[in-house]
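Below is one structure. I have some questions about it.
With one protein chain withheld, the remaining protein chains of the complex are depicted in position.
After this line comes chain A, so read on.
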Amino acid sequence: MANAKSGTLYRGREGMWSWVAHRISGMLLFLFLIVHVLDTALVTVSPEAYNVVIGHYKTVVFGLGEMGLVGAVLFHALNGLRIIAVDFWSKGPAKQRALFWGVVIVWALMMLAFIPRHLMHMFGG
């Protein structure tokens, strides 16, 4: 039963903060998607133009940005699955807080796998 202490589905604590993070990550991903379609469109301009622009993605600053990007994608994806569970699974609303921590744990594990791999690609020979 929802009360002031446990928070309701969308007001307070896990339910609200996951909603806030879902909005912010979604907004950022949409802006990135626009930029990403534009940079990929450069393949139709010339190989050189594409290689120069995509070369920026291989720099240290962009490399760190890519970790943020992957972090945002994975959070939005996992929390999106949680929202589907809350909306379509009969026990979803009751378990929404546990589902949120499940999202956090799976997200952390996937990031722990991705970050070293990505650093190796960036700095390894």
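Everything that follows uses one rule, which is that a residue touches a chain if its C-beta (ideal position, glycine included) is under 8 Å from a C-beta of that chain, and two chains touch if they have at least 3 such contacts; residues count from 1.
Everything below uses one rule, namely that contacts and distances are computed from a predicted model.
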Out of "Succinate dehydrogenase / fumarate reductase membrane anchor subunit", "Lactose transport system permease protein LacG", "Cation:proton antiporter" or "Dye decolorizing peroxidase", the chain not pictured bears the UniProt name "Succinate dehydrogenase / fumarate reductase membrane anchor subunit"
Sole residue of A:Val70, A:Ala94 or A:Met111 that reaches the chain not shown, by the stated touch rule: A:Val70
Where does chain A touch the missing chain, residue by residue? 23, 26-27, 29-30, 33-34, 37-38, 40-41, 43-44, 46-48, 50-51, 54, 57-58, 63, 66, 70, 73-74, 77, 80-81, 83-84, 87-88, 114, 117-118, 120-122
